[in-house]
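Right, chain A next:
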Amino acid sequence: MTQFDGKGSQVTVGVPAGRLKPKRVRRNLDLTLWEKLYVFEIIRGMYVTTKHFALNMLGFVLPPRGKKRSVFTVYYPDEKVVLPPAYRGRPVLVMRPDGTERCVACGLCETACPGHAISIVGAERENGERYPLSYVLDMTRCVYCGFCEEVCPKEAIVMSSEYQGLAETDRSRMRYSKEQLLRSEESVKGRIEYIRRIYSKCNY
Partner candidate 1 sequence: MVADLIESVAKIVFIFSINLGFFAPILGWVERKQSAVMQDRIGANRANIGKFTIIGLFHPIADAVKVLTKEDFVPAGANKFFHTLAPFICLVPAIATFSVIPFGGQYELFGHHVNLVIADLDVGILFVFALTSLATFGVVLAGWSSRSNWSLLGGLRASAQMLSYEVAMGLAIIGIIMVFGTLKLSEIGAMQENFLHWGIFIQPLGFILFFTCAVAENKRVPFDVPEAESELVAGYFTEYSGLKFVMFWMSEFLEIVTISGILTTLFLGAWHIPFVTDAMLLSFFQFAGPNGATILAMLVNIATFFAKVIFFIWLQMTIRWTLPRFRYDQVMRLCWKMILPLSLINISITGLVLLLWIK
Partner candidate 2 sequence: MQLLMFYLLGLGAVVAALIMVTNKRPVRAAMSLIATMSFLAGLYVLLDAHLIAALQLIVYAGAIMVLFLFVIMLLNIEEKEGRLAGSALLWQMIAIAVVGLVFVLMVSVVKLSDNVVPLGEAAALFGTTRAVGKMLFTEYLLPFEIASVLLLAAIVGAVILAKRRIDDSDQ
């Protein structure tokens, strides 16, 4: 299991897969005499927890060299996990360099959305190009399934890795307008590359 710390470097957590040994499972449910005595098995269990306790206390007081601490809790607001591009975060609209959206208001995402979270009102520019007059994403219904991204012919809506600041104390504030959804192409580049790769591989 790998985890990304705040600076983007990769830290391995837990036992590497190669070193994991399958445990022999005893199918016989009857207790042996040793287990029926309870006391020794209880002491064995207490040994495990005490080992964790002692090592973690050591980790707090004398952290091992080169590592910050032995406890892998993420101090969330101060320290953030960097997510891999495969993670589906909040859907965003991709913005062209000139500030307009890529979306052509075809309505495919609106149709594909299982939660009916997207509602688009399309319009036409003077040059005959279609664009969404309003593009409302109801975050109270969005389930981060990624169907909209998958179905979009223009790579206009992608799942970003954003997950912060989505909680609200008021439900009406969770309807995101086009302006709130627009993100520059640069910021979602990783995801776009990823979907190109993965969708071609999976023969979509």
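The rule we apply is simple: a contact is a pair of C-beta atoms (placed from the backbone, for glycine too) under 8 Å apart; a residue touches a chain by one contact, two chains touch by 3 or more; residues count from 1.
If you want to know what made the cut, all candidates are chains of the complex that A comes from, given by their letters.
Quantities reported herein were computed from a predicted structural model and do not represent experimental measurements.
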{"item": "Complex partner of chain A (touching, any copy) among 1 or 2", "value": "1"}
{"item": "Touching residues (chain side chain A, partner candidate 1) in the complex", "value": "39, 42, 45-46, 48-50, 52-53, 56-57, 60, 70-73, 75"}
